[in-house]
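The complex is shown incomplete by one protein chain, all other protein chains being positioned as in the whole.
The letters A and B name the chains in turn, as written, and every chain counts its residues from 1.
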Amino acid sequence: MRINPRYINRLVRMGLNVQAYFTVGILIIIVAIIFFKGFPHTNFAFILSFPEDMGREGGIFPSIVGTIQLALLSILLATPLGLGTAIFLTEYTKESLFTKFIRFGVESLAGIPSILYGLFGFIFFVIKLKMGWSLLAGVLTMTIMILPTIIRTSEEAIRAVPRQLRIVSYSLSASKWETIKKVVIPAAIPGILTGIMLSIGRAVGETAAIIFTMGSSLRLPLSLMDSGRTMAVHFYILAREGISMEKAYGTAVVLVLSILLINILAYYIMNKAIARYS
Amino acid sequence: MSFRHWVILLPLIAALLSCSAASNDKPGKKHTVTIAGSTSVMPFTEKLAEHFMVDHKNFIVDVQGGGSTAGIQATINNTVDLGMSSRPLKGEEKRLNTITICYDGIAVVVHPDNPVGELDLDRIRQIFSGRISNWRQLGWVNRKIDAVSREEGSGTRGAFEDLVMKGREIDDGTMVQDSNGSVKEVVATDPYAIGYISMGLVDRKVQPVAINGVKPSIKTIKSGRYKIVRPFLYVTNGELDPKSRQFVDYVLSKEGQKILKNEGLVGFYD
Partner (left out) sequence: MIDRTVLKEHLVKWVLVAFALSSLLFLFLIFIFILAEGLPLFLKVGVNKIIFGMKWAPTKGYFGIFPMIISSFLVTIGALIIGAPLGLSCAIYLSEYAGKRTKMLLKPAIELLAGIPSVVFGFLGVIYIVPLVRSYLGGSGFSLISTSLVLGVMILPTIISISFDALVSVPRTYREGSAAMGATKWQTIYKVIIPSAKSGILASFILGMGRAIGETMAVIMIAGNALKIPTSILDPLRTLTGNIALELAYATGDHRLGLFSTGVVLMVIIMILNYVANFGIKRKIAK
């Protein structure tokens, strides 16, 4: 007996439907668990006060500051480098062996797992360059990690800028650099911002590469040579050492909420950018 | 953001870099004591540092983990003022000065629901070397024993190997966690687990096993009846410098030792 293909079709459709919602369900469950368990322990005092007794009491202020320092400083270093690379790849060369090499470099950097960045940062920045566990070593390691994201998103954004804009600029006798500076980059800013936001999200959530370069000191990092602890590392230590489950959930709420907000903002900007040119 | 902004921002970063480098040797009259090493000693040193800094406002005590071996190496290289070690020094390391700050028992712990409350040293050795692998062999349910150990290089593992295993190797099937806290978490959640942790960390979440009839406690360690004990050491390269001496003196003072005692460690006063 042959089953009517239409029934199979309907069955498959249902099956796929269930699986797609199951996947989204996982996300919702993860976020819901964190929020239900964590919100009772999160308030302004928690965010703004210093931890006591290794984090068993008090808040997470130093780790929030550490996270912001790490994310902003590495963005500050990676954006010019990444944007410059993207401009070079899109505006200054044709596809050649040279650009292939550079693209190979970017792709490879993107594929390296974070523990290998940690291993590299540990031996190069911490030990060979004698930075010790410090904000600086963490920032430099993070800069390399987020560089591929910034390059790729900036490149896409610049490519999406319509040719006509450039032609008009040239016809007004602007030089190439002036055109890029005054026309192309401003038009590509939403796309570039998306890359920056995604990179901040990555820096906020990273643990493996940071714990071996920035260390895990609970003090407020006051200089680049100070060791510090980001929220993700603090959460890891609280949860893994069983120091305090309440504080761990509380930290997780702040951590996950900030990453979600950053990423949502990134997609919002991206969608705006896509809407603009299509 | 245009390139002009970056032209402004880059010098700003440079300025930030230089001022932070300068802030290190600003004449703020703050003394920094850097300490690194054993993760077993670290939590207690952090606690001592917290209290120390309350009374000594012009001091910053920076405490880092890294492990006994790394702490000893850092002391040899003069990258820290004090190293922390939870195992005795060996070979080359012996040329460093050692200061015993207190003693710590290593407790063998099981889940609170576990009825096996007593084991002898030989049994523990057999469990961790894989000879005994089922709780039934110890008079409980027919269930595999989930033994938890520490990673290679850990001072607690080193001390456990010296004092308990005595040359017998820890079985490859044993789970491994990288800190006292995470061993304790595994034992606290898995009813069939057994592990070993610093006695100072034992609380209601885990149950210490009596070894040869003796429960680990400050009393039994002092009287010498509980045998699995190791010193917590601070190590220095040569003589103590004056600022570190202030901190070490505090640690060895009655006040400092009282803090350690409250944490379940065995100090020099009663």
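Assume a residue touches a chain if its C-beta (ideal position, glycine included) is under 8 Å from a C-beta of that chain, and two chains touch if they have at least 3 such contacts.
Values in this document were obtained by computation on a predicted structure and should not be read as measured data.
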Item checked: Visible contact partners (per top-of-document touch definition) of the missing chain -> A, B
Check: Which residue among A:M54, A:L147 or A:V161 touches the omitted chain?
Finding: A:L147
Checklist line | Selected residue (touches chain absent from view) among A:L70, A:L218, A:A239 or A:A273 | finding: A:A239
Next item on the list: Name every residue on chain B in touch with the hidden partner chain.
Entry: 39, 65-70, 73, 144, 146, 151-154, 169, 172-178, 185-186, 189-190, 192-193
Next item on the list: May I ask you to list the residues on chain A that touch the chain which is not drawn?
Entry: 5-6, 8-9, 12-13, 15-17, 19-20, 22-24, 26-28, 30, 33-34, 80-81, 84-85, 87-89, 92, 101-102, 105-109, 111-120, 122-124, 128, 144, 147-148, 151, 175-177, 201-202, 204-208, 212, 232, 235-236, 239-240, 248, 252, 255-256, 259-260, 262-264, 267
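FYI, only the chains that are shown with their structure count from here on.
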Next item on the list: Let me have the rounded angstrom distance from the C-alpha centre of chain A over to the C-alpha centre of chain B, please.
Entry: 34
Item checked: chain A contact footprint on chain B (complex, rising order) -> 1-4, 6, 9-10, 13, 16-17, 20-21, 23-24, 43, 46-47, 50, 60, 62-65, 79, 179-182, 184-185, 188, 205
Notebook entry, point to check: In the complex of these two chains, what residues of chain A are touching chain B?
Noted result: 52-54, 73, 76-77, 79-80, 132-133, 181, 185-186, 189, 215-219, 222-225, 227, 240-243
